[in-house]
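Here the structure is laid out as structure tokens; the discussion comes afterwards.
With one protein chain withheld, the remaining protein chains of the complex are depicted in position.
After this line comes subunit A, so read on.
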Amino acid sequence: MLLSLKDDQKQHLSVLISQPTNVLQDFCKLALDFLLKGPAPKLYQTAAQKLSVQPEIIRNAVEGLVNLIVESCRHQLSDLDFRDSVLTLGFTEEHQEILEVFYKEKKQEIHDALSRLTLDLPHYYDLEWRFEVQLASRALQHQVTPLITMNLTLETKTALASGSTSRKNVILQTDPTNLVHIAQVLEEALRDSRSQHSRQIQRSFK
């Protein structure tokens, strides 16, 4: 499939078409920076001076490039489709090659980041457990109560920047009977994803 961009997005990218390949390469770096750290107005200012254009135009071009790559990842364009889309936008063969290398390199990373974007509930990360016997409490002095204390680590993933995952520990406990029950319930859940029904759904949406 071909990527269809809006007119103003095309216009923002058109600045790049007339530039030599090494400039385009620099723009790819700026786009990558944008993906990892967000916009960097200072860099755009210097770039604008070099090319003697308005910083606004540079910013639009970078954002246009980011948009092109992200949209391509969103639709999971094949390398061939990506090439055709880029050529249709008016880029030359040499430009196309640079963009394709950039796309190939970053495809997986951006795809992973995009897949994390929508789910804001914390994800399971780890579970540690220990088995203990409660011997006494203030209210009950002689007891032998078996307990399983667990440390459930949950992780909230955020988009691209790698250092920004936050983890949270939840301390929980349970008794042996409930532990066996919960383990059974979860095993059942796991089995269900391999059931006939689940596979049918999976196939029909492919």
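As a working rule, contacts are C-beta pairs under 8 Å (C-beta built on N, C-alpha and C of every residue); 3 or more make two chains touch, one makes a residue touch a chain; residues count from 1.
Assume contacts and distances are computed from a predicted model.
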Chain not displayed: protein name in its UniProt record ("Nucleoporin Nup43", "Serine/threonine-protein phosphatase", "COMM domain-containing protein 3" or "Nuclear pore complex protein Nup85"): "COMM domain-containing protein 3"
From A:L2, A:L36, A:V101 or A:L172, residue that would touch the chain that is not displayed: A:L172
Contact with the hidden chain (one of A:N22, A:S52 or A:S137): A:S137
Contact set of subunit A toward the excluded chain (per top definition): 74-76, 111, 114-115, 117-119, 121-127, 129, 131, 137-143, 145-146, 148-150, 152, 154, 170-176, 178-183, 185-187, 189-190, 192-193, 198, 201-202, 205-206
